[in-house]
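Excluded from the complex is one protein chain; the other protein chains are retained at their positions.
The first chain written gets the first letter, and so on, giving A, B and C; residue counts start at 1 in each chain.
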Amino acid sequence: MNPETWKTSITKIEPNKIVVRGYLLDQLMGNFSYCQLIYLLIKGELPTRNVGKILDAILVSCVDHGVSPPSCQNAMIAASTGAQLNAAIASGILAINEFHGGAIEKSMQFLEAAADMMNQEKLSPEEAAEQTVKRYLDNGQKIMGYGHRLHTEDPRTGKLYALAQEYGISGRYIQLSRAAKDAIKKLNGTDLPINVDGAIAAVLCELNIPSELANAFFIMARIPGLVAHIYEEKKRYQPMRPINFSLAEYDGPTEREI
Amino acid sequence: MNPETWKTSITKIEPNKIVVRGYLLDQLMGNFSYCQLIYLLIKGELPTRNVGKILDAILVSCVDHGVSPPSCQNAMIAASTGAQLNAAIASGILAINEFHGGAIEKSMQFLEAAADMMNQEKLSPEEAAEQTVKRYLDNGQKIMGYGHRLHTEDPRTGKLYALAQEYGISGRYIQLSRAAKDAIKKLNGTDLPINVDGAIAAVLCELNIPSELANAFFIMARIPGLVAHIYEEKKRYQPMRPINFSLAEYDGPTEREI
Amino acid sequence: MNPETWKTSITKIEPNKIVVRGYLLDQLMGNFSYCQLIYLLIKGELPTRNVGKILDAILVSCVDHGVSPPSCQNAMIAASTGAQLNAAIASGILAINEFHGGAIEKSMQFLEAAADMMNQEKLSPEEAAEQTVKRYLDNGQKIMGYGHRLHTEDPRTGKLYALAQEYGISGRYIQLSRAAKDAIKKLNGTDLPINVDGAIAAVLCELNIPSELANAFFIMARIPGLVAHIYEEKKRYQPMRPINFSLAEYDGPTEREI
Partner (left out) sequence: MNPETWKTSITKIEPNKIVVRGYLLDQLMGNFSYCQLIYLLIKGELPTRNVGKILDAILVSCVDHGVSPPSCQNAMIAASTGAQLNAAIASGILAINEFHGGAIEKSMQFLEAAADMMNQEKLSPEEAAEQTVKRYLDNGQKIMGYGHRLHTEDPRTGKLYALAQEYGISGRYIQLSRAAKDAIKKLNGTDLPINVDGAIAAVLCELNIPSELANAFFIMARIPGLVAHIYEEKKRYQPMRPINFSLAEYDGPTEREI
């Protein structure tokens, strides 16, 4: 046996056969959605249809946010210099970090800390949330997932939580995220909405996704948006125009019903 | 009016409101899949449910292919040096180019050339395919989308074409891709299967997706695979191990039924 | 013999020994400059001291150009989101393409075409330049290396050509680049200065550097600038500030003598 042999548990490739986590890829096609495959690849097991649907809703919720996010700006700037599509996308992804997109991971860590306290000390969600918020505030740690630069009531949060309820996925983490909103108001005096990062964090916690992979969900979600902006830049504008992002005006379709 | 004002038709952001191509994002959540949003962002209009389903099948078909693809190797190597998740993903994406993933775009250009000839010269798909193959061969141009290093019959192709038929999406491009397979055999003497790149190319042509965005579909499809391999590398192995990709052995679940 | 063995001619590594292109690396240290090593690595032979000095001047000429270049903007935006240093640099490099930095390669191809014509048709530099300019204009091809968005007389060009003269490196390519400037004026009616891209192109041609590596010189040159801007962004500003690049004001040292 070659001593350098090493193992991978993800995908087996043989002639005319691709087996992902034990399942034939061609049998998965048509029967399971892309979002269910994300779960299969990360967790090793096929999720229910409803898990696929809530992941779909998460990806849809972050699919684009106009030209102000740094990831969009990097992708557009790179495109404007003549970058190939993959390089422009990569450039955008390199701007998805702690302060842009990264709040999901931090928010999951907060909710996991609250859930641990709830378990270990046999507390109600309200008590656990309050004690965790207090500990964060005492330590001068920022609690991520609350408040938004622009949205005083993030429209994506309410919808995501309603869908989680409908799909039977809502549980202690969503309870904790709501209880923490109240605790922050009580202890810190700030009345902040749960933002989309906080809502996604709670749902990913319900699905038992590792927090260190949170950023991947934001990255996957945002790529269609990056691609649309890259394509618009290449089709609509001369290369190397100076792009002043604060002077963009929307000229797409007016608001319409689904 | 500020003369530097410029236009973007993709997304309008207002307080508590995110409007993508005219639709409220929170109303899209739960009603439309991520794959339908990809189409909306790129094409500007909401697709039918079946278009969403065939795009889902396309993304699933390329979601992973083990540790031999260059994109997977780059992502794993970067992860092994301690790269953050987004940087490891970006590193993988930078290896998705003309010779890895890029065949979809080239194959779409071939099929578009054949369709143009079919239209302009009032030919049957078989005639148009044969003449286009002949022109490519005469010019020494490589026809992409046929043959595979490993798979003599790509299991993903048959399934994708069957689903396209079922969803009512199959049309002239799939006809042309099949006719070209026969023409290559006749004119070049090589009996090559339609590979997954060629099959995806035909379906994307049916959906009228611009060929210069083909690579984006492969990139989006492959990210869950990259994430799984990055995560496995970080969890299972010491940093900076020398990774000999030809010595990998699969130790995941044995083949199982859906 | 293992049939998969393959060859590399660049560096041999043995315990306590690093041999680059045949030379012990520790013997190169202190005796040869970084710029001489660039040449050694690319061309396989050690250059003269003067070649090292002109390469040093080339790198210095492009070391920074403030906050308006796309590469700087991408690096700063990524840094502002919390990107690690290497990811912020990579993001900047991904914006160095055909329309930013890429003019050096295109300009080298133009000068090589002129030199080929000069050789084959036994022409003077003036004749060869004029005929090449004419061919480009007739074909609607853009001639790169002339004119600048901001500088009507690029201060770096004159200095680089003076140094090339002083170091004994000035030859036919610099002659051709000057002759083409006159030919463009005569044939196209536009009186454009040779910009720094055009000047670097001529010098790299004199050194027989392959044009497909031109971009590497711009990338290497610009990294110290990217690093300085990344560092300033991280030290001086809050993360995720909206950066309006057209509103930057210089507050560094006033002009001073060397």
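Some notes on this structure:
Quick note on the criterion: a residue touches a chain if its C-beta (ideal position, glycine included) is under 8 Å from a C-beta of that chain, and two chains touch if they have at least 3 such contacts.
Here the structure is a predicted model, which is why all the values come from computation and not from measurement.
If you put the hidden chain back, the residue from C:137, C:187, C:213 or C:240 that touches it is C:213.
Within the complete assembly, C:151 is the residue of C:135, C:151 or C:186 that touches the hidden chain. Where chain C meets the chain that is not shown, the touching residues are 2, 4-13, 15-35, 37-38, 41-42, 44, 46, 53, 56-57, 59-61, 63-68, 84-87, 89-91, 93-94, 96-97, 150-156, 158-160, 162-163, 166, 210, 212-213, 215-216, 219-221, 223-225, 227-229, 231-232, 234, 236-237, 241-244, 247-256, 258.
On the side of chain B, touch with the chain left out of the figure occurs at residues 68, 70-71, 73-74, 77-78, 80-83, 87-88, 90-91, 94-102, 239-240, 242, 244-246.
Considering the complete assembly, chain A touches the hidden chain via residues 84, 86-87, 90.
Throughout what follows, only the chains that are shown with their structure count from here on.
Chains compared, chain A against chain C: the Cα-based superposition rotates one onto the other by 180 degrees, nearest 5. Chain A and chain B have CA centres that are 23 Å apart.
Here the CA centre of chain A is 40 Å from the CA centre of chain C. With centres defined as mean CA coordinates, chain C is found 36 Å away from chain B. Residue positions of chain C touching 2 or more other chains: 87, 90.
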